[in-house]
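One chain of protein is taken out of this complex; the other chains stay put.
Then we have chain A:
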């Protein structure tokens, strides 16, 4: 590639201009292959300017020229909007151009962040990335790079399109769905302050959507979603989310159902949310009702509840003991059984099975 560069020495600004010309043709050309080839060539030349190659070292003045031209044109928008028309490797070059520019700093400023915020259509196009299954992993990675900047996250959290990510996380191929979930998770975890503000306005909606994922997702979605939920609830700045979540009996039911899932990992993730319901000193009446009605079942369940994960074993056991203690302290319901005849109740199943085994052995 370097010899092309020498034979036809375009300045970085010229390169961006000819690139823009080709990209605008992509959607409407009789010879897609040729336009794609030209675009690919220019993009790999740009990659060499940014990252160098075997013979060239990146030059700061060239990079800054390139950046200026990108900012003054629709270059980033055109590239992202036409990503699906580019060759596979060119898409990666677009991603390199995007992330390299994004990381540029001049003093305390991130010129690319300013550029993106002044041209929201770029961010909007990235947000719509999951609609194109061929390129959504590339746009997803670019979007997550953007989320590293608080100003952008603040902007994105106000954008209604983000609610679509709950659907994206459930649908499509495994790669596309999990990628969308990672983006969602980054949006809600990276900048605590921005997220706390977001929750203040969107508590109910968020709880509805995350419960929906936990309820209807597949095994991986469920596991990821409960983990995200417990992470968010435990985050000190998301105090309002915690309050709202542990106040609703619907949420408790969902978490208790998950607690009895056949998957150990789901049980443990669910326990991490369940313990917060228990630790809440001001449990609402409906919450108490459910807990009291299931007091004995919960205690039996928790006594047999263990983890194979070696790390945090001690913390887990301490928390479990605490939860059991709290539940034992709840008022106990009487199973109305007024007749005086004695029916020998069964020991809990587990115990009975062992008993039978022992008898068989004997």
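Keep in mind that, in the parts below, a contact is a pair of C-beta atoms (placed from the backbone, for glycine too) under 8 Å apart; a residue touches a chain by one contact, two chains touch by 3 or more; residues count from 1.
Basically, contacts and distances are computed from a predicted model.
Taking the options "Pyruvate dehydrogenase E1 component subunit beta", "non-specific serine/threonine protein kinase", "Protein rogdi homolog" or "tRNA-splicing endonuclease subunit Sen2" in turn, only "non-specific serine/threonine protein kinase" matches the UniProt protein name of the chain that is not displayed.
From the set A:72, A:132, A:263 or A:312, the residue in touch with the chain omitted from the display is A:263, counting the whole complex.
Across the entire complex, the residue among A:173, A:200 or A:215 in touch with the chain not shown is A:173. When the omitted chain is restored, the residue from A:34, A:158 or A:253 that touches it is A:253. Counting over the whole complex, chain A has residues 54, 88-89, 92, 103, 137-138, 170-179, 182, 218-220, 223-224, 253, 256-257, 259-265, 267, 285, 288-290, 292-294, 297, 301, 303, 329-338, 340, 342-345, 347-349, 351, 354-355, 358 touching the chain that is not drawn.
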